[in-house]
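One structure below.
A single protein chain has been omitted from the complex, and every remaining protein chain is retained in its original position.
Right, subunit A next:
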Amino acid sequence: MFGFEAAELAAARTVRPAYQPLRHWLEGSPRELMETRRRQAELFFRRIGITFAVYGDPDAAERLIPFDIVPRILAREEWTALEAGLKQRVGALNAFLADIYGKQEILRAGLVPPELVLLNPAFAMSQIGKRPVGDIWVQIAGIDLVRTDANQFFVLEDNARTPSGVSYMLENREVMLKLVPELFANLHVAPVEAYPEKLLETLHSVAPPGAGDEPNSVLLTPGQHNSAFYEHSFLADKLGIELVEGNDLFVRDDVVYMRTTEGPQRVDVIYRRLDDDFLDPLAFNPASMLGVPGLMSAYAAGNVTLANAVGTGVADDKAIYSYMPEIVKFYTGEEPLLSNVPTHRCREPEALAYVLDHLPELVVKEVDGSGGYGMLVGPHAPRATIEAFAAKLRAAPEKFIAQPTLALSTCPTLCDSGVAPRHVDLRPFVLTGTNGVQIVPGGLTRVALESGSLVVNSSQGGGTKDTWVLDD
């Protein structure tokens, strides 16, 4: 039998029905067995090489993301509601990008301050007037969600550049199928394994018109020193497409080719896991060795599709995020199905004053930051850190937003002391092509392994769980 922490016991009285079968399983599994399974999972991850790199930590060039074998569970009706909200949100993100690089109606309507868009470092001036295939800008989106109670999901972040983590969604499921087959036998867990196929369909659906019936798609990686390299190679393998680095591609007469043992072969769609700035040393960062010289001119000529499109970063900027409710309403004419976390834009003097007064209660983030770097979690920060952060805020308020800490939901998690509640978030992956919007049921659940911690980023010691959508 498991030792449940007091809070968990109290919470257990109100365990959501979807978790009932899991509770029986947890209570019926001896501690040693769980430990053994945890070790098996780790061995499995290590053997197949699912690792990630932590920047600035040479000793941990390849680290495992801690995996928790207690799954996170969503009932089918919860998922159905979420799915509708995600489709609405990503649809609005795409419409927003098409608009700001097109007619800019939302700016003229005065709903979003123009300078926030036009002066944004992620706004790609070169893309004004451009129309990617199907006017789809974000083919692959990762939307970070947190939940506060049974009915309330909040969007924490939109990831519209090169969201990662989907390999963990797929591999976590594989591990769970190996480790706890007995649970799958009794529960109807919706499968996620169709993701690679759907992704390939999506990529093919946005191939440029000249590509022919069998477009050649490739996955462009910065290389094996990138923190997400495992995921890049994993996905390329599952998709059955070439994993290329910048050096493998070249551009001739505005057409992209890859260097193969049989000579040059034309490339139609590039699923790029490389940031805008590194795509083409001729157009962006001339010092970059990662990109492909001339790629942007091939892109401008419409001879190659980049997924996601260039310039999408402006949509996942955290200051733009704060306008998402207005953006969703503007383009869909509907009330947003997913809520935003109330956000203080420090660029506004009133908000800044409030934030400075309430730092110990707030989470402050850089508008263009990611990975949990450069953020302040007020309730867990020592006084000195808060004071240092206040100075940074005053120096460049426009670089920050602040949000209240939510009463985040927790999920039972295997810890040293037994099963205890830990905070979780959820990143489902939303695919958009000319063939429609597709979301596999589930996503990546990240879990903060420290008691009470709210930071789930893998670069900051967070772990992952399998995510189960249960069919009735």
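Everything below uses one rule, namely that a residue touches a chain if its C-beta (ideal position, glycine included) is under 8 Å from a C-beta of that chain, and two chains touch if they have at least 3 such contacts; residues count from 1.
Convention: contacts and distances are computed from a predicted model.
Considering only "Cytochrome c1", "Alpha-E domain-containing protein", "Helix-turn-helix domain-containing protein" or "Electron transfer flavoprotein beta subunit", the record for the omitted chain gives "Alpha-E domain-containing protein", by its UniProt protein name. When the omitted chain is restored, the residue from A:24, A:46, A:358 or A:394 that touches it is A:46. Of the listed positions A:80, A:186 or A:247, the one in contact with the omitted chain in the full complex is A:247.
Shown as candidates are A:104, A:126, A:233 or A:453; the residue that touches the absent chain is A:233. Counting over the whole complex, subunit A has residues 46-49, 223-224, 229-230, 233-234, 236-237, 242-245, 247-248, 258-262 touching the chain that is not drawn.
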